[in-house]
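And now, chain A:
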Amino acid sequence: MDFDWMKIPYAFLTVFIVVNYGFLMTALIQKIGARAGRRYGIPIWQNYVDMIKNYGLRSSITHGVMFYLGPVFRLSGGVGLLLFVPSIYGSEMFSNLSFAGDLILALYFIFFGTLGMALGAAESGHPHAAIGITRGLSQVSMAELPFAMAVFSVALQYQTLSVTEIVAAQQGGIMSWTLFTNPLAVAAAMLSFLGSMMRPPFDVVIAPQEIPIGPPTEYHSSYLALMQTNRVIFPVAKIVIYMNLFFGGATNWPELFLKVFLLYLFSAFVGVCFPRFRVEQSIRWFLVWAVPLGILSIVLV
Partner candidate 1 sequence: MSALYIIAVGLGSAFLLGLLNERQRGLAYMITLAALTIMSAISASWLLIFAATGAHPIDILTAGTQPPFAINLRMGLVESALTLLINLTGLLAAIHMGDSLLAKGRRAMAVLVIAIMALCGIVLTRDIFNLFVFFELIVIATGGLVLLSDADDNGRAVSAGFKYLIVSQFISILLLIGIIFAYHATGTLNIDGMAEIVGSGIKPELATAFSLAFFLMFIAVVAELKPFPANGWALDIYESAHPGFSAIFSAATGSAALFAVDKLLLIGGADWLPVATGIGIVTFVGANLLALPQTNDRRLLGYSSIAQTGLVLTILGQQDILGEHTLFIAGGLLFAHAVAKAGLYWLSDFVATRSLTGWAALQERPLLVFAFVTFAAMLAGLPPFPGFYAKWELVHILAAEGRLALLALILFGALVEAGYLFRWFGYLIKREPDQEVSCNTVQIIPVFAAVLAGWALGFVWGELSGHSNLLLVLPLLFALAFLLLEWAPAWFKNTLAIGGMVTFFLQTYAEYDPLRLIFAVIFMIGGAVTLLASYHAHGRRIGFYPAAMLMFAGMILLIRATDTFGFFASWELLTVGSYFLILRGKHSEPHALSYIIFSLGGAFLILTAFALAAAAVPPAPTFAIASLGELVQPVAPWVFLLLAVGFMTKTAAIGVHIWLPGAHAEAETDVSPMVSGILLKAGLYGLFVLLMTMGKQSLYGVELTYVMLWIGAITALLGNLMAIFQEDAKRLLAYSSIGQMGYAMFGLALMNHLGWLLALMFVINHYIYKSMLFLSVGGVAKRTGTREMYKMGGLITLMPLSFIATLIGIIAVSGVPPLSGFGGRWIFYNAILTADSRLPMVLIFLAGPIAFLYLFRLIHTIFLGQLKDEHRRIKEAPFWIILPQMIYVALLMVVAVVPGMVLRHVDAYISRFFPEGALNWEGMSITSQFGYWNPVAIMIIVGVIFMLLFSWLLFVNRKAQKVKQFNIVFSAERPFRPETTHFAWNFFAPYRKAMGFLVQPFVTRFWETVTDLLHTAADITRRLYNGNGQIYAFHFLVFVVAVFAMKMGI
Partner candidate 2 sequence: MAHFAMATGFLLILIGAWGALTNRNLLRMIIAFTIADSGVNLVIIAVGYMHGRTAPILDSAVAAADAVQRIIDPVPQALVLTAIVIGVGVTALMLAYVYRLYEKRRSLDIGDFTELKG
Partner candidate 3 sequence: MIKRLIALALLAAVGSVFATLLFGYTPDAVLNLTARYYAEHTAADLGAANIVTAIVVTYRGLDTLGEVTVLFLAASIVGLVLAQGTQKKPRTPVPVGELLTTGARFLLPMILLLGVYVFVNGHLTPGGGFQGGAIIASGILLLLLADPLKHFSHGLISAIESVAGVIYVSIGLAGVFLAGGFLDNRILPLGTLGDLASAGAIPLIYSLIGLKVGAEFASILASLSETEEL
């Protein structure tokens, strides 16, 4: 088996870059959101502080094996997702571990962390964790649907499931982005995007008021640290997929940073403008608005 062992350090590099970028970006977005709400917001380095503190803490309690594994699953999911998709188009160095599988692998790997998280939180025996999970799963199952259809539409459009080839097909100017060649799919995917970013109006799952903090209620110290790390990796990884599929990918890191930031900002923007939905409302919202777009995109492509 001829395996290019250099891929491993490269992969670590990608993770490193993304983690740092994610720290800064999420803090920035949070600050923007706070300002929009006429609050001062957190300092930009707050994430680093929290992270160092949490990694430094030692816990002496656990609720059981799955409780233990929850954060592990979660972060594995985030990192895996990041690594199964090439970050920078045309760069051998940052194509990561995408040789293992194509778009479908990424699509399904999104659920890996969700599943593990759900299992771990449930093991804590905290009812709010379970309630949060049911709400989250209910909402995600519907929110992911338009995205899946958009992905399928794109795959049909380009007749491939390989992320690299899809990005390649979008090179040559902004007008060859999927955003313009297949606007319906992108619209559907972007609506779905709102649902999966855990921001208002679709954040009842981790609702900070009614239920302490949703599934992660019982997590603290190093458990929480792992999950917080994932909170920054996962959105970036996901946005990278969006970027690759719909927005022409990125040929270098600054382009990636920019695109990721703008996409993230989009969800934050919507989040500060709209009030929160209840779960059944959001399910219906996706069913009524996003799913038809997805169907249209499949039929018309």
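The rule is short, and it goes like this: a contact is a pair of C-beta atoms (placed from the backbone, for glycine too) under 8 Å apart; a residue touches a chain by one contact, two chains touch by 3 or more; residues count from 1.
On how the list was made: all candidates are chains of the complex that A comes from, given by their letters.
This one's a predicted model, so the numbers in the text were calculated from it and none came from an experiment.
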Interface partner of chain A in the complex, by touch - 1, 2 or 3: 1
For the chain A and candidate 1 complex, residues of the former touching the latter: 1, 58-66, 68-69, 71-73, 75-76, 79-80, 83-84, 97, 99-105, 108-109, 111-112, 114-115, 118-119, 122-128, 130-131, 133-135, 137-138, 140-142, 144-145, 148-149, 152, 155-156, 159-162, 212, 217-218, 222-223, 226, 278-281, 283-284, 287, 291, 294-295, 298-299
